[in-house]
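Once you've had a glance at the structure underneath, I'll fire off some questions.
Note that one protein chain of the assembly has been removed; the remaining protein chains are unaltered in position.
The letters A, B and C name the chains in turn, as written, and every chain counts its residues from 1.
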Amino acid sequence: MEVRVQSAPFRPGEELDAFTAAVPGAGAVVSFTGIVRDDSGTLAEMVIEHYPGMTEAALTQIAEDAQARWSLSGGLIIHRFGVLAPGEQIMMVATAARHRQVAFEAAEFLMDYLKSRAPFWKKERTATGDAWVAAKDSDEASLDRW
Amino acid sequence: MEVRVQSAPFRPGEELDAFTAAVPGAGAVVSFTGIVRDDSGTLAEMVIEHYPGMTEAALTQIAEDAQARWSLSGGLIIHRFGVLAPGEQIMMVATAARHRQVAFEAAEFLMDYLKSRAPFWKKERTATGDAWVAAKDSDEASLDRW
Amino acid sequence: MIDVLYFAWVRERIGLPKERVETGAQTVADLVEELRQREARYAAAFEDLSALRVAVDQELSDFDAPLSGVREVAFFPPMTGG
Partner (left out) sequence: MIDVLYFAWVRERIGLPKERVETGAQTVADLVEELRQREARYAAAFEDLSALRVAVDQELSDFDAPLSGVREVAFFPPMTGG
């Protein structure tokens, strides 16, 4: 499973095609892309802070947990940090397996753990001020199903 | 929601990027790609038969059911028919929503209904003969969760 | 006159994808019974109805569906899309 932590933008489509080409034998590929939303219409940018060193270790651990739990043909985690504009990609995961249910479950597992166990913090900058995005109880709760 | 039934190949990555660009405001995009597997190592090709007219109507109905059930920023279903080689893309769905859980659920819903309610039939051609792919009880059972 | 369509192994067993059928059948089941009487290949195709699905005017339906006003009936095995 490949893990990348980067400030540079990426193209989910290119990543998906490259990932799919590298997992021969898979019958099912699932991807998730997270995008900077601007619900209020006032978001200037989103700043993502992370913990260099621990971030890579945490994502690798999450990836290994997924691989131990399911028989995957492959997996990919990309997560950006730094300053992002509304509409930009924040992160992406992709999973490949023989059958669809495994690919879906593993992708949701990666996302659930990434949300609450990888050391990233988001700050929204708007015209009226900055605010750290608060963790949601529902994100922590969603770990209970695994 | 866009529905396409076609014999021509498509590139999932291109489709994903075009889909994502067309759903501003979405925070979460999920894609699923189905690929021709060759488990036995003897598959020459897969032939997908469909029911022109009913296929489009059935996929459109499934798409409308998903939209009625979830608040989606957008959705996409592409399904091929005709002769496909191992490793080729069979079909793809993509969903976009504000939050990840809705995008994942809607994509799984589309897949579950597509498997058992859209008029496609797969035949595998191998060196030793042809065989229609049998429907799995588990695919029918997976509809029960919706 | 009803258009009757066959797909997948139903089409292969019967040996054609589509035919126009002159019938007075009241239901899909009646139509199946008529077809079964024709020739062995029809009897073979319709041997086990639990292995078949039917669409009436391009909508999934049941074998007890009425045929009044219907233009198209299709028979096929359980679908295997995706």
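Criterion: a residue touches a chain if its C-beta (ideal position, glycine included) is under 8 Å from a C-beta of that chain, and two chains touch if they have at least 3 such contacts.
Here the structure is a predicted model, which is why all the values come from computation and not from measurement.
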Chains in view touching the one left out: A
Which residue of A:36, A:66, A:84 or A:118 touches the chain not shown here: A:118
Absent-chain contact - pick from A:22, A:44, A:85 or A:135: A:135
Those residues of subunit A which, in the complete complex, touch the missing chain: 34, 49, 51, 53-54, 57-58, 79, 90-91, 111, 114-123, 132-135, 140
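Everything that follows uses one rule, which is that only the chains that are shown with their structure count from here on.
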Number of hops, subunit A to subunit C, where each hop joins two touching chains: 2
Inter-centroid spacing, subunit C versus subunit A (mean Cα positions, whole Å): 48
Distance from subunit C to subunit B - Cα centre to Cα centre, in angstrom: 26
Gap in Å, rounded to a whole number, between the CA centres of subunit B and subunit A: 23
For subunit A, residues that touch 2 or more chains besides their own: 100
Contacts with 2+ other chains: residues of subunit C: 82
